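Complex shown without one protein chain; remaining protein chains in place.
Chain lettering (A and B) follows the sequence in which the chains are written, and residue indices restart at 1 in each chain.
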Amino acid sequence: MSYEGVPGLVETNDAYGETTLVVVSARLVEACTYLRDEEGFDMLSDLTPTDYLGWGAKGVAGYIGTVSGRDLNHPGSQGLQALPERKPKRFSVNYHLLAIRPGAPRLRVQVWVEDGEPVPSVVSVWPTADWHEREAYDLMGIRFEGHPNLARIILEDDWEGYPLRKDYPIGGEPVRFSGEE
Amino acid sequence: MAIVERHRIYEGTRIPSPIPTVLEVPADLRASDDILQVNFGPNHPSTHGVLRLVVDLDGEKVVGLHAVIGYLHTGFEKSMESKTWWKGITFPERIDYVAFQNNEYVFVAAIEKLLGMEVPPKATWMRTLLCELNRIHSHLIWLGTSGLELGAISMFWYAFREREQILDLFELVTGYRMHTRYFQAGGLAEDIPRGFYPECRKFVERMPKAVDDYEAILDRNEIWMERTQGLGLLSAADAIALGQTGPVLRASGVDWDLRRQQPYLAYDQVDFVVPVYPNGDVYDRYRVHMDEMRQSTRIVAQCLDRLERMEGEPWIADDRKVVLPPREELHTSMESLIHHFKIVTEGYRVPEGEVYVTIESPRGELGCYVVSDGGPKPWRVKFRAPSFVALEATATCMADAYVADMIAVVGSLDTVMGEVDR
Partner (left out) sequence: MAVSGRPKRLREYGLKSERVLWPTKGPGAFEQEVGDLESSLGLTTLDKAVAWAQTKSMWPDTFGLACCAIEMMAIVSSRYDIARFGMEAFRSSPRQADLLIVSGRVAHKMAAPLRQIYDQMLEPKWVIAMGACASSGGMFNNYTTLQGVDKIVAVDIYVPGCPPRPEALMEGIIRLHERVQAGIPPAYEVRGVAS
């Protein structure tokens, strides 16, 4: 399926049987409204922020081939380490869409933002985004513009910091000999 | 279209605005000073766990409602980023602690999708069987606790009687009653023990009669009908806008079940009916749960038929880079020893990429979004919890209801707080 007409479309990726549309964050609401009304994606299944701080900092070295023919590194790399591709910005916000019709077509809309850059809220398009966006703000610190009630939802109201960020420590107590200190 | 709404449940939309998940007290009512704000705190007898509802009451009518969650936030997603893929499988089970094997499965399915692994048929059928047993288990707990909250106290004991039989089956297969950790990337951890099939058959024969018992207690019970019919209405359009799936969506007249629409495991090879009811109230959600229990028993019987003919087949994939070699080989083969060492200490590596895998858990669409950087640990794991989304619908369902109905409505949404807070 091609989604040429989506406003603000930057690129389309297809991997593992899933289609990802990368969209400019300024035109996100327009794109989502288009997808809901014209393409029929009437349900927002999930909204996930991801922090890519430190992505590609260490190389991945692996075996060349396996019994099932799977190759972790690109062919011809001779098993030397490969670095994952760099990401455009620090945070990606992924919207997983579902169309309630036979065939269950799914789509991922992806928006890239830097720390401090706000993302337009899609609550006006899918009301279910309300709590998802609050959780993204609470745990990852991404501000959603136009959200009617952007407050912490999972952590206490006076919590400082955003735990799911990569520069936030995991916390807890040190455990001796666990190798995780 | 998959919507079978034969009649409109209500006109227009009841989703409150501007905040879709909060019922706001109208300004004139607030000014009249008649409003009592009551806190249904995190610890309350309704056994759904640690949910806090702040309710504004005008007499007995609920005019304002908002939910406070987060009292069971355990940091699953952050913890899983520091554990290898293999060791991380124990975490998802505890997210939805009532339908634990479904959670295990969704994470393992995401790993297998990234790895591109083929799972042997015996493992697929056994996973289907266990997921369906888990569905019955989850519905039994829902039935027992919902009945208990609404006053049908004896339902609790009836439902937990069958639940014990299911837990016996889990213990027989996996060694543990709950949080079984039986699924691995590639199949099952161990072969299916002898003696499981006859025991499971006995359960399959007893279960339909047990569901008959439950229906005899509740179906035509005047108090039950009075307390559940016509309450907690949710139209199909509102349900889809609010992201509802599972029994809540099916009780609002939408014929949507991921086992049918997007078959995974062996669901395209078994015969079952997806129950759909048109009225969108608490009673219909109850009926959907009851019918699903019957259908799950049918699926379990069909899985048993197939599995009994698969004695001696492999239960896990053969890929030694991901799957541990059999113990005996460690004495004779150097490669097996190395594989074992690498898989246990460093962990197997999963190729770079991101996937979003969804299954039909007893509560609705359970999704797992996984980002891998090619290493032995996940980069990001996110679980789309159906209960989290179901609680968003509380304000809509509670438009125009009494405080006594609140327990019935919140119960019918079948929420498990472990999932909500993760």
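Quick note on the criterion: a contact is a pair of C-beta atoms (placed from the backbone, for glycine too) under 8 Å apart; a residue touches a chain by one contact, two chains touch by 3 or more.
These numbers were taken from a predicted model, which means no experiment stands behind them.
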*Taking the entire complex into account, which one of A:26, A:53 or A:170 touches the absent chain?*
A:170
*Contacts of chain A with the missing chain: which residues?*
155-156, 163, 168-173, 175
*asked:* List every residue of chain B that touches the chain not included in the displayed model.
replied: 41-45, 47, 49-50, 70-76, 78-79, 90-91, 94, 97-98, 141, 144-145, 156-157, 160-161, 163-164, 167, 177-179, 417-418, 421
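FYI, only the chains that are shown with their structure count from here on.
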*Tell me, which parts of chain A touch chain B in their complex?*
15-18, 20, 42-46, 48, 50-51, 55-56, 58, 60, 62-63, 66-68, 70, 72, 82, 84, 94, 96, 98, 100-104, 106, 108, 123, 126-128, 130-131, 135, 139, 148-149, 152-156, 163-164, 168, 170-171, 180
*For chain B, which residues count as touching chain A in their complex?*
1-3, 15, 18-22, 69-70, 73, 75, 77-79, 82, 113-118, 240-243, 245, 254, 256, 258, 261-262, 318-321, 349, 351-356, 358, 365, 367, 369, 371, 373-375, 379-380, 382, 384, 388-389, 391-392, 421-422
